[in-house]
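Note that one protein chain is taken out, while the other chains of the complex remain in position.
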Amino acid sequence: MADEGIAGSVAAPGGGDRPSTIVGRSPWQIFWMRFRRDRVALGAGVFLVLLAALAITAPLIARDLVHHDPNALFRDTLNEIGLPKVGPSAEFWFGVDTSGRDVFVRTIYGARTSLLVALLSTGFAVVLGILLGSLAGYLGGWVDTVISRAIDLTLSLPVLLFSIGIAAACSIKAEGCLGGLIQPGISLVTAIIALFTWPYIGRIVRGQVLTIRNKEFIEAARAMGASTGRILLRDVLPNLAAPIIVYGTLIIPSNILFEAALSFLGVGIPPTTPSWGRMISDAARGQLYTVAWWMLFFPGMALVLTTLAFNLVGDGLRDALDPRTQVTG
Amino acid sequence: MKRHVTLVALLASLALVAAACARGEEPTETGPTGPTATGEIPTGGILREETTDFGFTNAFDPTGEYLGTAWAIYGNFLLRGLVSYPWLPGEKGGNEPVPDLATDLGEVSADGLTIKFTLKDGVMWQPPLNRPVTSQDVAFAFQRINTKSLIAQYGNYYCGTIVGMDCEGKSQDDPIEGIETPDEKTIIFHLERPTGDFLYRLAQPAAAPVPPEVAGCFDKAGEYGRYVMSNGPYMLLGSDELDISSCDTLEPIKGYDPDKFMYVVRNPNYDQSTDENRKNYIDGWSYVINTNLDDIYNRVLNGEIDIAHGAPPAAILQQYLTNPDLKDNLKTNSGDRTWYITMNLIVPPFDDIHVRKAVNYVVDKAAMLQATGGPTTGEIATTIEPPTVLPDLADYDPYATPNHAGDVELAKEEMRQSKYDSDGDGVCDDPVCDNVLMINRNYEPWTEYTPILTENLKQIGINLKVRELDVGTAYTTIQTMSNLIPIAANAGWGKDYASPFGFDYFLFSTAGLSCEGAVNYSNIGLDAELAKECGDEVYEAWKAATDNGKNPLPNVDADMEACVAKPFGPEYNACWAALDRKIMEEIVPWVPYRWGSQNTVLADTVVAWEYDQSAGWTAYSRTAVNNGLTMDEVAQV
Partner (left out) sequence: MIRYMIRRTLFLVVVLVVVSMFTFLVFVKLPAGDPIARAVGRHPSPELVAQVRENFGLDRPLWVQYWRFASGMIPWPGLFLNEKVYFSYRNQTSVKEQILGRLPVTIALTIGAALLWLAIGIPIGVISAIRRGSLLDRAAMIFALVGVSAPIFWLGLVLLYVFHFWLGWLPTAGLPKGQSVLRSVFEGYFVLPWFSLAITSAAFYSRMTRGNLIETMGEDYIRTARAKGIPEHRVIFRHGLRAALTPVVTMFGMDVAFLLGGAVITESVFQLPGLGQYAIVSLYAADFPAVMGVTLVGAFFIVVANFVVDILYAFLDPRVRYT
């Protein structure tokens, strides 16, 4: 993640008008037809499916294939002063870390943490973004002012500092924050990431709603006396599906990097839970990576490939959902 | 604790600074390259040192400053007290007070309640003060200690001991009843009770004289730290330019920037003939903040700087241990410091002594030492006080396991006797053993302890949930009683001075209990009254742990009082040794796992080096370099 926050790939341009309809095929059929032709995106999608499978089956792989628990300590793989002696080998595919733990097993367990946090936080951010963004766009007036300003405000905060501040404050008491609602660990990290990502979705949704709010079919629904909630739910939202899917997908990789950055800085995910960011910061301590390069290389590659795959899939989705791409495509 | 390790290492990624006893290591007064050809130690040059953070606890104001490094700086360079230390390692008497500003170790009255000192002639304050040090300057130091707003962090060694001192004073100008200065050269202390280790307390930097014309301008904690005046062999660079005509004209000394550097140069008013213990080979010392810990050690390796304190990160330590040319450049000395895991007597499952004993058996202390960086960084601790402080306990190991690697069977044997193992399989099966919160520090080697302890305790059914916090937050978290932290691995304790009293009085007595800022983390001796005062949660926990007060928590206050009253010497030590055994076997608040070493890394430019046991740091006044530098070439003011 760049220092400048999570802007990352989220605000990528040229995104998402509604797919135009062609006679005889639903927009989704068209979308799938186009997406299938994008071999890079499809490949990335396959990679993600495999990764998810690996993450889900990690306990089985660890138990039955590698026979190493992620937290098992093989201390005879360390020398007298605690440096790992064993690099990538038949026994330890990705080598061992400074506690004598299997880096391969921890890397696949790390995928669980990464995917879980990123998907959950993106989910919350999307829900919050849709809710507030569509209210702001549809209702306008003071509601719009308040929500838009809240968006501006959240985007003006030094995100990392605030995240660390909140994480630190919520990590001390055993019961966590907000009367136990936010528990230290995965739920805390998820909440923090969602808190700082919803404005990106909110902003886009608001813009989209603004453009369709005065379209005829909405006017018609209004004229027929439909309630605001019903209009938003039945008429506005379905038309936002495409951009939301695209931007939601593109936020996932930046949230993966967000989680990794927090773990790298040592806040959030509990220390014994395998996490790629934490593994990288372990490798960075005391120049350890100069004697045990595998501690830096493997979790880093896992992180890069995963975010790359999500970005590729997100790009593919956007191209497939954007009618203009066909012009030159 | 002397916050030595704790604060120096504030930046996350730091290695620990402590270090164990290198009994058996050849005491040496020569550096890596040995003495020069003629056998003479050269003078001149600047000793260049870097650190990641000064870590001062009171902004370098001697009245409150509690950091070991600062004590070494005061003692070797700036402040001469009535008594001080010879700046030598323990085996050469480095822990024994010697006369410094005073002509002798004082005349003690028959009842032990009065001590009189006479000041040497010829000890002067640095420019621009240019006047002799007087007994009133010494008395003024105590007036400062007694002033509440100045926050003397170890004022408890004087308040309650010297007549008229309560550390509640309103003004530093108020004289103290129990301190008499009949003339400029004489000072008499009146004590409340005979105090065997009073000389040690006088040797502390807060008791060294302070000039009222400068220090008197500052009545808030820490402020004087940027104006410290010297009566020792060196002074802060630029401090001689201070305009002392009034308080308003004082400007912070330019040679000390709390966030960048500290430079000391020779004090022209110092007379070597008045000082037997400081050798003062170097022309100056530069102490610079470098936030890149690895780079500091790389720079020592390259000879770009001369010295660094603390064990280098493992990747660099490896070079020192394996390269024969470097071997002598890494010094290992006793740090007089115990690292331990503390367990809370009022929080399940540690409210059961058998669980606490089981933990003592199950922890793999050998793995913890290995994770710290091996034998260079210390030796395995088997009891509370390191043998360097209390030799009586040298071979005592109440929870011995093979190779100190822990013994699951012995641990299960204990667990079986606890109330949390209902089926008797030696594994805790009570829900209180799930998600047991453990506080730890968030940098190495502590982060390396997290996986070890998690795996160790899992074997007896205790599932830890570890919070890693920065060192300051970790301490304040376990110091706040209402947090009810069950177990913590962040704690360490170093001596203030080499007496068992100075080592463990507050750790286990009720004097160390308070709702905030408690240091008796295990709550030994906690009673209903204080538990109530610290909040409902604490009181409830206390009631549950004591069966509504029917089985009160163990209390060692009386034992401690008895030991304090013993005459200083073998009997005194024996008393404390017996108390330590009692605590280790009948109360079991700790798992002591390492007696930390102090490591020092030297460049080849250091041609003479000595360890000062009293501060657990380099004896700067006995260290020499051959780099031929002058302060003009080094200082970047």
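Letters A and B mark the chains in the order given here, with residues in each chain numbered from 1 onward.
One rule holds in what follows: contacts are C-beta pairs under 8 Å (C-beta built on N, C-alpha and C of every residue); 3 or more make two chains touch, one makes a residue touch a chain.
A quick note: this is a predicted structure, and the numbers were derived from the prediction, not measured.
Undergrad: Of B:Pro233, B:Gly512, B:Gly525 or B:Gly596, which sits in contact with the chain we cannot see?
TA: Considering the complete complex, B:Gly512 is the one touching the chain left out.
Undergrad: Sort through B:Thr43, B:Asn292 or B:Thr322 and give me the one touching the missing partner chain.
TA: B:Asn292
Undergrad: Using the definition of touch stated at the top, determine which of A:Arg37, A:Lys85, A:Arg149 or A:Lys215 touches the missing chain.
TA: Touches the omitted chain: A:Arg149.
Undergrad: Could you pull out which residues of subunit B are in touch with the chain that's been left out?
TA: Against the missing chain, subunit B presents residues 1, 10-12, 50, 53-54, 56-59, 64, 66, 148-149, 151, 153-154, 156, 167-168, 220-223, 225-226, 257-261, 288-292, 294-295, 298, 469-470, 472-473, 475-477, 479-480, 483, 506, 511-512, 514-519, 635-636.
Undergrad: Considering the entire assembly, which residues of subunit A contact the chain that has been omitted?
TA: Residues touching the hidden chain, for subunit A, are 1-5, 7-9, 11-14, 149, 152-153, 156-158, 160-162, 164-166, 168-170, 172-173, 177, 253, 257, 260-261, 264-265, 277, 280-281, 283-284, 287, 289-290, 293, 296, 300, 303-304, 307-308, 311-312, 315, 324, 327-328.
Assume only the chains that are shown with their structure count from here on.
Undergrad: Spell out the residues on subunit B that touch subunit A in their complex, using ranges where they run on.
TA: My answer: residues 12-13, 15, 293-294, 312-318, 321, 367, 370-376, 437, 440, 442-445, 447-448, 450-452, 454-455, 465-469, 473, 477, 483-484.
Undergrad: Quick check: in the complex, which residue numbers of subunit A touch subunit B?
TA: These residues of subunit A touch subunit B: 71-73, 75, 78-83, 98-99, 101, 168, 171-174, 184, 266, 270-272, 282, 284-288, 290-291.
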